[in-house]
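Got a structure for you, questions after.
Every protein chain except one is present and positioned as in the full complex.
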Amino acid sequence: MRPFAYSRPETIEEAIALLDSDARLLAGGTDLLTLMKGDIVAPAHLVDLKRLPDLDDVIDLEEGTVSIGALSTLAQLETDPLIAMHLPALAQAAAVAATPQLRNMATIGGNVLQRPRCWYFRNDDVHCWLKGGEECFAREGDNRYHAVFGESRCVAVHPSDLASVLVAYGATVHYRDSGGVQQIGIEDFFSPPTEGRRTEHVLPAEAVITRVTVPMTADGARSRYVKAMDRKVWAFALAGAAAVVVVDEGVVRDARIVLSGVATVPWRARAAEQALIGATAGPEAFAQAAEIAAADAVPLAHNGYKVPLVTAMVRRALAEAGV
Amino acid sequence: MAATAATHVPLTLTVNGRDHRLMIEPRRTLLDALRHDLDLTGTKKVCDMGDCGACTVMVDGRAMYACLLLAVDCDGRDVRTIEGLAQGDALDPVQEAFVEHDAFQCGYCTPGQIMSLRALLDADPEPTDAEIMRAVTGNICRCGAYRNIAQAGRRAVEIQRARGEGAAS
Partner (left out) sequence: MTTLKITKGEEKGKLQLEEQEPEMAAWGTDAALAVVGQRHPRLEAIEKVTGRAQYSSDVRLPRQLYATVLRSPHPHATVAAIDIAAAEVLPGVHAVICAENTEPIPWYHGSFVFDRTVRLIGDEVAAVAAESEEIAADALRLIEVTYEPLTHVVSMDAAQAPGAPKVRDEGNVAGEPKVYSRGDPDEGLRQAEVMIDRTYTTQSALHNSLEPHGCTAAWDGQTLTLWDSTQSIFTVREQVAQALGLPEHRVRVIKQHMGGGFGAKQISWKQDVIAALLAQRSGRPVQLMLDREAENLVVGNRPVSRQRVRLGATRDGTLTAIDADITQGIGAYMTGGEASNVSGMYQTLYRCDNVRTVQTPLYTNLNPGVAFRAPGHVEAAWALEQAMDELARELGIDPIELRLRNYSETEQLEEKPYTLPEGLRLSYERVREAFGWDTRERPAGEGRVRRGVGFAAHDWVGGSGSPPGYAWIELNADGTADVVTGTQDIGTGTRTGLAQVAAEELGLPLEDVSLHLGDTSTGPYSPVSSGSATQATLGPAIRAAAIEVRSQLLQIASTAMEIPVPRLSVRQGKVLVDGDERRSTPVKEIMRQVAPHTLHGQGARGANPTEKVARTFGAQIVELEVDTETGEVTVLRVVTAHDCGRIVNPTMVDSQVIGGITQGIGFALTEERVVDDRLGLVLNANMEEYKVPTIADVPPIEHAAVDVPDPEANPTGAKGIGEPPLVPTAPAIANAVFDAVGIRVLDAPISRHRLLDLLTTQREHAS
């Protein structure tokens, strides 16, 4: 890592005041430090949030939502009884992410801000489009782990398991910037990188996430997250699916299906959701929705396998959620 | 602490119950601080990117990768390393079980494996087999001693239990 200054502000205002284009926020550090060690980013200044009194790792019920403090770790999400009761797919996603050690370190705030694992992006000798260059090297290179959905110049996939679940649950990201307390729906928070903004989210550079809130699901809602990996544990998703379905008297009243590992952002399978709503919950409808979820995939040269994998993941998420 | 441009910053690292006052660069990881500033070389550097688990230590009681923690960030936190487990010649139950079950070959991942299991047994002295396996899913053993590591984990539970009963009686 290149040299940098380190500070541990006492208040969130102080933290925000310290933020400029050369500064980065440090929480769990599990993504930021790998980016710095790889010389992908080289901030002059790290602002450590972990002991900021204004931030916490409290998970609580609040006005019909589950409120998750930004410093909550993945280990907490995996084991917290409130999460298990109200947002089981979030616990499932946390449990299949990374390793026990990383889950003890990584925070939910950092998780939604993490950068892609694309092997071109992560190589400091490759000046790819996402890092401000001209070319996406994965598009014509080895793209076995890359996107099958979306139209961004970048074909890296979003690495987070949690993110797709949060989108499925319709979460809200709360943050502070110089203008005060702000909030943004998670679906708007994630946004494919553009010419002018080469990140996977729209959070302003000078903002601090304070918490994530997730509305309590409706009665009869069931949810599930599943993912496929190259080995049994400790790998990013080749493809994953988060499903939240509301079933009433055997009929699907509402459905959210969000895919991970297949696009630059968590990918909502809207057509599959529509096909499901109103259908009789069961293997037939789930299989059909799963086919639809993968139907408009446009694989690259080396990731055609993700298409049947998406189908398999969606079917399983629905089958295991909807019973 | 205010922003500082100084190349070195003061901190106190509490390792295995002892306080160490250090002046180090903010970019120094906990792993390098242990290995270079404190000469505690039992904790191993393998990938330095959080991909292997060889640098697992306990921070405030939880297993973490020392390569992805800044030393400054550990100021005042309770760090425990492999050097802090045995009491003189008396091995920790996990260490003893590793010897019994040949749960290592080259030994380079061993301190990390042991610390992961120590953290588990501190949190839950009676874990299930699945929990034992799960506790070391973040520790690569390239020699492939996994089957023996799993057995050693189970054995460590027994040894710890027996010692506890011995102490109680």
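A and B are the chain letters, set down in written order, and residue numbers restart from 1 in every chain.
We take it that a contact is a pair of C-beta atoms (placed from the backbone, for glycine too) under 8 Å apart; a residue touches a chain by one contact, two chains touch by 3 or more.
This structure is a prediction, so every number in the text was calculated from the model and none was measured.
Participant: According to the contact rule at the top, which chains on display are touched by the left-out chain?
Facilitator: A, B
Participant: Can you tell me which of B:V99, B:A123 or B:A162 touches the chain that was removed from the display?
Facilitator: Within the whole complex, the residue contacting the unshown chain is B:V99.
Participant: Based on the whole complex, identify which of B:D39, B:E126 or B:E165 touches the chain you can't see.
Facilitator: The one listed residue touching the chain not shown is B:D39.
Participant: Counting contacts across the full complex, list the positions on chain A that touch the omitted chain.
Facilitator: Residues 1-3, 117, 119-120, 123, 125-126, 137, 140-142, 144-145, 228, 230-235, 238, 302-305, 308-309, 312-313, 315 of chain A touch the chain absent from view.
Participant: So that we can see where the missing chain sits, which residues of chain B does it touch?
Facilitator: Residues touching the hidden chain, for chain B, are 25, 27-28, 32, 35-36, 39-49, 51-52, 54, 81-83, 85-86, 91, 95-96, 98-100, 102, 104-111, 114, 133, 136-137, 139-150.
Here is the rule we go by: only the chains that are shown with their structure count from here on.
Participant: So the centre of each chain is just the mean of its C-alpha atoms; given that, what is the distance between chain A and chain B in Å?
Facilitator: Roughly 29 Å separates the two chain centres.
Participant: Within their complex, state which residues of chain A touch chain B.
Facilitator: 1-8, 18, 26, 29-30, 33-34, 37-38, 45-46, 48, 50, 75, 98-102, 104-105, 233-234
Participant: Touching residues of chain B toward chain A in the complex: what are they?
Facilitator: Answer in residue numbers: 1-7, 9, 25-27, 29, 48-50, 53, 56, 62-65, 67-70, 72-73, 116, 134-135, 137-139.
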